[in-house]
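Every protein chain of the complex appears in place save one, which is left out.
For chain A:
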Amino acid sequence: MSEIENKTEHGSMDGATAGTAGDPKNDTGLGLGVIFFIVAFLICFLSGWLLFPKLLYSKHEQPFNFDHVLHVEETGDCESCHYLREDGTFSGIPKTESCLDCHTDEPMGDTKDEAIFAAEYVAKEQEVSWYVYARQPDCVFFSHAAHINAAGMDCKSCHGPIEETRTSRPYEENRLTGYSRDIWGKNIWGIKKNPWDRMKMNDCAVCHEKETGHKGYCFQCHK
């Protein structure tokens, strides 16, 4: 008998005896295996749910707090600051220059955020480097005009009740892709209650299918 056969034979015999259920002498081995299994399973499962999202995203505070409630009260609506330009492109977050329609380098209120804005941005003629929660990956083309003008949608349908927020929550950035957590959604499984909880491609497709009867073509959004 060759060495290998020898070993195989012994090996298989070992296995046969060791694996026999109900053998009282070897019962503890299996029990420990199950415990190890359960422990490893629970650790990994819970890490996947709880630790992984914490590791995947880095948190950034906005340069200073922005009170939407106050601004909507003062200006009346979203469009005063976030509007469509004449050519149909969306202005996005206003530039410091637009803020100067109302603000000066003298703080208007007495919050510390206002003081930061006046001193660091207005006085120094700098743009505020806001983190944009809703920014889609660069391979996505999105026309606000098509949704607002043609489909008659309002801001809230996709962005939620932003006008009711008094504080800017921290921006969470995906360490791998560099994009905002809001695209995938706060829920790590991507489960959403409101349309604005998640904005993945499928969310666009579902709505398009509902509204237009068709999911849309690749090139409509990926140019």
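Just so it is clear, contacts are C-beta pairs under 8 Å (C-beta built on N, C-alpha and C of every residue); 3 or more make two chains touch, one makes a residue touch a chain; residues count from 1.
Just so it is clear, contacts and distances are computed from a predicted model.
The listed choices are "Carbohydrate ABC transporter permease", "Electron transfer flavoprotein alpha subunit", "RNA polymerase subunit sigma-24" or "Molybdopterin oxidoreductase, molybdopterin-binding subunit"; the UniProt protein name belonging to the chain that is not shown reads "Molybdopterin oxidoreductase, molybdopterin-binding subunit". Here one chain is not drawn; of A:78, A:115 or A:188, the residue touching it is A:188. When the omitted chain is restored, the residue from A:92, A:170, A:195 or A:216 that touches it is A:92. Note on the undisplayed chain: of the listed residues A:109, A:137 or A:161, the one touching it is A:137. Along chain A, the points of touch with the absent chain fall at residues 28-49, 52-53, 56, 85, 87, 89, 91-92, 95, 137-139, 174, 176-179, 184, 188-190, 200.
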